[in-house]
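Only one protein chain is missing from this complex, and each of the others stays in its spot.
Let's turn to chain A:
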């Protein structure tokens, strides 16, 4: 059992048959890539996509076309290709094999596990399966996560190399570094940068106002900058008012419970983020889940819920019904069907909570998120929520909506009353980047970034489809999950891509269903065409080697235009 995790098993070659005859096809397409880029060779200025300007003329933003009905457009642009039967079987088989080997490993070898000292006779602290899973299954590909970096998480990043001598129990730094193309960070608009306007103004603010307030907003933690930030956020989304918090996770987890009570029904998408689920759990509301992005199921749940009322309370009508969806679902890469959700919300008099953690900045011709993408009136969404971590390259979260709502939150929000205010340089980064996106800095930078991201997204997704790998989600979503199914292939892909200087994120059980292990690419406006071409070339070769070209859809024979 003392085998390296990387060679545990993957029945790769056997299934690369499809890939083999395609190889000729894909090489012939390489005319699209004048690939001279390599992360090791070239030193690029971080952030601030310079390349955007060259192609400005014929570029389209991320924007729903609106020619078809929202439903038709959704079906046309979203793809969730079914897994081939034999892959499904193999995935399950592989997973159970991994579990069995884990059990044998645990039985035969003395596990190298930290034990509790001085707590004899106590009830065991951890659930047995949970610790088994993390020790004997997750450990095998543990090296693919929590990788330390030592640079800006921009278009490229620098990995600190580490090795393990004991099959993943512990890691050691080798002292070397690897420069990688970054397809893993949520840097959608490329505002993560250590130079340039954002960084300059943040530093200035840190020198003026210090690094923190050591107080909550309600005591001595409020200054003109934070008030400006709230006003600007409200203006950005075209709503009356907004409130900001120091952490995106806490924005969901600590505010949902102020809005909901035990006699409320919440209709929540099954793929909603953990922070939403935690917030709902704390609120005590009745949670009903509908199938991911499935409007028919949403309507069924709403209809049932409203007609039969609170069955735990003798069928009493719900005091509030709230629909909670995300703009872009981070694991699925799909975009919420907002126009249809808004129609249902109106029909059933429900309230709508929209979490735009991943979509704000990344979607719509003005970067205002999915409301902008679909040209839906932002006032039709009762509560707009999002984070500043991703597109704005900072930290924190916001809630935006009517003045009545925000005033209520100011007097009831836990994070507002008890938690520390946003640090001044962090708030400044948001202010500067938001003004840039809005064009209030007097330049085209923001618009160029939005265009560049839209163009990168479409190009990368189309090229991937052409390679024959299965990707999930909407063609305008900058989050691109590529399905590899098998648990061990997640590790194999992440490792192989690292040796080729590309940093990507893998996701497997329990973050995804057992069967749907995936690699997630996050595109950024900071990426250039050359960088994407380099990545696609490597992904093409890797997919051939590991047999990832599962797709049975017809492939576009023509070169994809950038």
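Throughout what follows, contacts are C-beta pairs under 8 Å (C-beta built on N, C-alpha and C of every residue); 3 or more make two chains touch, one makes a residue touch a chain; residues count from 1.
Rule of thumb we're sticking to: contacts and distances are computed from a predicted model.
J.: Look at the options "Serine palmitoyltransferase 1", "DNA replication complex GINS protein PSF3", "Vacuolar fusion protein MON1 homolog" or "Trafficking protein particle complex subunit" and return the one that UniProt uses as the protein name of the missing chain.
T.: The record names the chain that does not appear here as "Serine palmitoyltransferase 1".
J.: For the chain left off this view, which of A:187, A:268, A:286 or A:512 is in contact with it?
T.: Looking across A:187, A:268, A:286 or A:512, the contact with the absent chain belongs to A:187.
J.: Could you tell me which of A:278, A:438, A:514 or A:560 touches the chain that is not displayed?
T.: A:278
J.: Could you tell which one of A:70, A:94 or A:154 touches the chain left off the display?
T.: A:154
J.: At which residues does chain A meet the chain that is not included here?
T.: The missing chain touches chain A at positions 46-47, 114-119, 121-123, 125-127, 130, 134, 138, 145-154, 157, 160, 182, 184-187, 191-195, 198-199, 202-203, 206-224, 227, 246-250, 253-254, 258-259, 273-275, 278, 281-282, 303, 306-308, 311, 315, 317-321, 347-351, 382-383, 387-390, 392-395, 404-405, 407-412, 414-420, 423, 425-426, 429, 503, 505.
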